[in-house]
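Missing here is one protein chain; the remaining ones are kept as they sit in the complex.
In this document, chain identifiers A, B, C and D correspond to the written order of the chains, with residue numbering beginning at 1 in each.
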Amino acid sequence: MIKYIFKRIVSLIPVMLGVAFIVFTLLYLTPGDPARIVMGEQATEEALHEFREKEGLNDPFFVQFGNYVVKAVTKGDIGRSYMTRRPVFDEIMSAFPATLKLAVSCVIAAVLFGIPIGILSAIKQNSFFDNITRFLAIVGLSMPVFWQGLLLILLFSVKLRWFPSSGFDSWATLVLPTLTLACNPLAVITRMTRSSMLEVVRQDYIRTARSKGQIERIVIWRHALGNALIPIVTVVGLQFGTLLAGAVLTESIFSIPGVGRLMVEAIKMRDYPMVQGGVLFIAITFSLVNLLVDLLYAYVDPRIRAQYK
Amino acid sequence: KDTLTIANIYDARSLDPIVQNEVAASGAICHINETLIDLDDEGNPIPLLAEEFEQIDPTTYRFVLRKGVKFHNGDPFTAADVLYSIERAKSPLGSAIKQYPEIIESVVAEDDYTVVIKIKYPFTPFWGTMAHTSLAVVNQRAVEEKGDMYPMNPVGTGPFTMKEWVKNDKLVLERFEEYWGDKPAYKTLVMRSVPESVNRTIELETGAVDIAYLIPTADVSRVKDNKDLNVISAYQHSTCFMGFNTAKEPWNDPRVREAVKLALDINGARHAVFRGTGETPVSLVPKTIKYSDQSATMPKRDVERAKQLLAEAGVKLPLKAQIWSNAYKPRVDLAQIFQAQLKEVGIEIEAKVLEWGAYLDGLKLGDHDMYILGWTISSVDPDGIMSGIVHSGGGSNYAKFHDEEIDALIDKGKTMPDGPEREALYMDLQKRLNEQNPYLYLYAEETFYGVKNEVENFIPSARGYHNLAGVSFK
Amino acid sequence: MTQMDDKKFILDIQDLTIHYVVESGTVHAVENLNLSLGYGENLGFVGETGAGKTTAALGIMRLVPDPPGKVIGGKIIFEGEDLLSKTESQMRAIRGGKISMIFQDPMTSLNPVITVDKQIAEMVLLHNDVTEQQALERAVEMLEMVGIKKERARDFPHQFSGGMKQRVVIAIALACNPALLIADEPTTALDVTIQAQVLELMKELRRKINTSLIMITHDLGIVAEMCDKVAIMYAGKVVEYASTEALFNRPAHPYTEGLFNSIPDLTEDEDELKVIKGLMPDPTDIPSGCSFHPRCPYAVETCSQEVPEMVEIEPGHFVACPVWGKKLLKDSAATEVK
Amino acid sequence: MSLTGQPIVEVKNLKKYFHTKRGMLHAVDDVSFSILKGETLGLVGESGCGKSTLGRAMIRLLEATSGEVKFWGEDILKLSSSRMKEMRKKIQIVFQDPYSCLNPRLSVSELISEPLLVNKVFSNSADRIKKVKDLMDTVGLAQRLVNAYPHELDGGRRQRVGIARSLALSPEFIVLDEPVSALDVCIQAQVLNLLNNLQKEFGYTYVFISHNLSVVKHVSDRIAVMYLGSMVELTDYRSIFKDPLHPYTQALLSAIPIAKMDVDRSKRIILEGDVPSPIEPPAGCRFAGRCRYRQERCSIETPELRQIDPGRWVACHYAKELKETV
Partner (left out) sequence: MSVQSSVKVKSEAGLLGIWKRLCKSPLAMFGLFIVGLLIFFAITADFVAPYRYDQQSLMDAFQAPSKEHFFGTDEFGRDIFSRIIYGSRISLQVGLIAVSISVIFGGFLGAVAGYYGGRIDNIIMRCMDILLAIPSILLAIAIAASLGPGLYNMMVAVGISSTPQYARIIRGSVLSLRDQEFVEAAKAVGSSDSRIILKHIIPNCLAPIIVQCTLGVASAILTAAGLSFIGLGIQPPIPEWGAMLSGGREYIRDYAYMTIFPGLAIMITILALNFLGDGLRDVLDPKLRR
């Protein structure tokens, strides 16, 4: 197992190099001069030049990329933000808690509701309840989050005044963003649970369990869910990974100081080190969540456990 | 009540005075670090950390420092701190604000409480420079101790000390009990950043904040109608204008520029976009700034005359052109209205909205026809805007405007001591500019601050950032 | 079939009808099925794919998937009581306890995420008043009985080969000494040598535990080896029912005969197989009268109109064919010519 | 049919290994034999013993690891791809699963005419259609099915389509990879009769792969028994059933349940244990672990497939001795 984890982490290296390269290329192709944006319209030409020199922006592309990689690998230094002059890592870490909190609360909400609803929907296939949840799940997938967020603010902050519309300090501030953001994962998880359960309850071993005289509740929760969990874990992981990358739109609507907003700001401000570091960080987080999901597979399914040895 | 909560649109990017040159940062820093002097509403220097100051000769200034001032970490404030702060601002670290300390030739401490500053050449707006937050005094020991973490833990002599900073969410400041001056009436200052304008109003209405900056015009009447709330409006030292690319056919012809001016109903457009608030400027120099020429008038819209002028200039219609702008909504809206209005004279406009970085880059390359941009004056003097965008060597002269006589006037105005003579020069300058129309002045934005009734003494400043130390509750 | 004394039989199925209602129509999976099984008897249940063997077995277990399956009518008398009128919880006590079932495919009948000992213990726990520990001990015992070493008790199903999995399935089925064991093609998915192992094991265990057995298969060889009685099923109905000896030596239904002829004989050489023409009827659209008549070489006009009754042609040998006599005559004529 | 015809296919030292995560999988390990013109060679063995792999490697649907396969004396494993395409007309295959071997998107006529089309046998489509109809007649498919899609057909008919496809190019040699395993007994019998009749009529040479011994016996002239990638016995069909020599063959035969009452089942040999893994198999006789007669030598020395009697090949060190005892 340890060896497997190690192997997976090693295999991240080329992917991360690729990610860094793509981001570098994109930024290189992006119009907009960081010096000018950072230093403002009123900066002198000389000052701009000095800035570019200092940040190595005048070097050829591959030299820049090489320097970056060498520094990152040898010193673990992914640069300083142009805007704040602080280490990129510190900056990300100051935005990450908010994103993490939001992601966790969304995933918890989505899992807590999605899985039971999905199961119920599957065991009562084609019932009224099933049809309604299926319908609502698609509706949940179809709502643009930014619109939903606005409407929620309109309803809960303006009309009812139940929850604050922005900020990020108390649990109350978490409610609306979670409500907005959890909709999509909830729908996805419900659908996945349903289809995966439907697949599993048709399996022979479920029939075997029933033929033992086992009561239905245990058949469903122990025999069926245990086996249906793999695809569910996958989507939960995927959703979590996506949420950890920052929910740009939700964060900006609810003024949440998260990674997504940080990244968008950084892109707009051409804060190259910030963008590079941020994307790398997100990619690593994403990959680590994937690894975690794969390890969870092994926990859930002994057949997969065997493969990791 | 001992907590004042305000909602601003952005958060400070850094609390290190020399890292950033932006309003939000200044608005936070000015509570923590102080400059030697401040400016009053007329732009005249008033004492702050310097008790006395004088101009010894055209390039030498002497400041006598206040005694008994303490930094938040307990260190006494002396001339050494001033030297350190200015040197630090001039070092490569301060490249983002380089244009301010650049003028300074040398700083000398005559004794522990006297500082003499020499500048490179006579520079009339120098007081403004000294009042800029980038030259605020920092504590050497704190800067060196904190290192990378300094911007998160700034130490100054100001009325507030740093307590907590959740980036992009809120900055919490606490009253500095050993402050040398009048201590604030409340204990805690919370500065939140709420980018969605609708949310700022909502937060104000729900009582979560006491002052909301930059209330959207759509919400002004709502806040006004709320019996618990009040709206305070202010103008800033800024002008928004539409520039022509005067290096490009046919915009190099002043008649074409005038035709465009006549074809537009700028006032009406401004009314629509800002819902009647604000003003349409008649000069490039904002009226809050000295020597602004308010005598000019905005001509009435005259489509026929515009067509005639275009014909005189030999422009083949329909003329295709682009108006560029960044994604700031009022500007985009204006561009769209102009698009409709210019269609009537046969100019077919494509409105091109660019993201800020790409926008500046594009302007630099100069493929544009017309562009909408604003200019905020940081040192309260007309020179800044003139040198910046009118002078042919100006770094932001995206209109590529070039007029030898005007250039000469600007160079001269820069070094002239204040007085009627200087005023006359700037009046002349503005008149000449208005004849050539390289820029059409679009709007001076009126900014609105939503304030709870119980909040007293909130006086917005035209600088765009506001010192809240004097605010009190009823 | 004439009505017989319930007491003689452990299981007596009367007019059982099970349908599947699906999009394309109603599948008449089991139609008016009559069948009985004495105590300790060993019944082979033979028929082609889709004849309704599994469905009938599931019907006995009351496990027909609903929807789409529907038990339309009939009675399933087990030890004197009708299973179809039992409540679900009464039924749960019978399932596994008194009747247990071995399913067709050992690869998929075991829960892949639960260790095998727990899967056996689950069965023990459900029907006996024991602690979990005791149940697990019993599970290990059962495993050893079916020839799996106890060290492997904590393994997961995927760690076993097909034959071993089938042994585990058998262990589960026999864990509570059921009175009736239904084995649904227990060896079809296995290789011949493994199949031989499993069949041998089943014979041995049956000797020990002495349950009644219903062996579902389409392999007449297995029937010959394992069973006392045989029921031949065609399109949802039993068409012939007899002792194995009688059926193999004197097949009476044309379908049974065709079935025998279709199997290449290992012990003799034949050049051409005598095949039954045509195909199994579409289960949603079963021919009227005798459902075999379109394929029957001896069919007469009445075959397409009247549903044939089960007739006892010799003691204990029932056949549902009105023309069996004629056919038999022909048969004997043929032998004479030889 | 005599056993002294011309060898149409000669397989020499054919090996096919697969790289798997757990090591090299010896699916077919050093197999040599020849097939005579017009005969049917039955290939039996348990699941996973490499029957299909051998069948596919023989006709180069899989690239063999080493060895040669001579078709009329020409090594087809070394042919260029264009020559191989020519050769494919002579060599065909029918697959096990009639459900997955037909492209569900193509109609019966498209399916049957595909070989004609890709090999450009007919230049005009009318001829092609005629040929398709002829083929359908040959395999006993009603003409009305010409536009049907595979899912509308039952297994037997699908298998007939598969057979028609492989007959389209008039091959000489056909590999039948379990053509009836997925079919019910009655339909199986129909297809077996069809294959038999076709062989009689056109003189095809078959390799008939199956794990059902009674079926193999029914159709084959000679039978080869495979165990774990290697061939353990190759004999004419009568003798293999009368007196099998290899211990594995003996066990295999005795394991078959016979649908008759009056057979003696007492001599059944029940093998212990399971088929071992073909991954990195140990040296020596592969059957040694389960063999009743195993000696020390068996797990050291790999037995060759040797001719014991004329036409009887056995891969067992003690074949002669066993023969005596039987």
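Points worth noting:
The working rule: a residue touches a chain if its C-beta (ideal position, glycine included) is under 8 Å from a C-beta of that chain, and two chains touch if they have at least 3 such contacts.
Quick caveat: nothing in here was measured; it's all calculated off a predicted structure.
Contact with the undisplayed chain is limited, among A:64, A:173, A:193 or A:287, to A:287.
Touch with the chain that is not drawn comes from one residue among D:44, D:101, D:185 or D:285, which is D:101. Among A:139, A:172 or A:306, only A:139 touches the chain left out of the display. One of B:46, B:272, B:317 or B:459 touches the chain omitted from the figure, and that residue is B:272. Although one chain is not displayed, its contacts with chain B can still be listed: residues 196-198, 201, 216, 218-219, 222, 268-269, 272-273, 327, 329, 332-333, 335-337, 339-340, 350-355, 357-358.
Contact between chain A and the unshown chain involves residues 14-15, 18-19, 22-23, 26-27, 29-32, 135, 138-139, 141-147, 150-151, 154, 158, 242, 245-246, 248-249, 252, 260, 263-264, 267-268, 275, 279, 282-283, 286-287. With the whole complex as reference, residues 56, 59, 61, 85, 88-89, 92-93, 95-97, 100-105, 114-115, 118-119, 149, 151-152, 162, 165-166, 168-169 of chain D touch the missing chain.
One rule holds in what follows: only the chains that are shown with their structure count from here on.
This structure's chain pair with the greatest number of C-beta contacts is A-B. Between the Cα centres of chain B and chain D there is a gap of 88 Å.
Work out the mean CA point of chain C and of chain D, and you get 32 Å between them. Taken as a contact graph, with one node per protein chain and an edge wherever two chains touch, the assembly forms an open path, each chain linked only to its neighbours along a line. According to the touch criterion at the top of this document, the contacting chain pairs are A-B, A-C, C-D. Those residues of chain C lying in contact with chain A across their complex are 61, 63, 65, 67, 91-97, 100-101, 103-105, 108-114, 122-123, 126-127, 156, 158-159, 169, 172. Chain C meets chain D in the complex at residues 48-49, 161, 163-164, 191-197, 199-200, 218-225, 244-245, 248-249, 258-267, 270-276, 279-280. Residue ranges on chain A touching chain C, taken from their complex, read 126, 202-205, 207-215, 222-223, 226-227, 300-303, 306.
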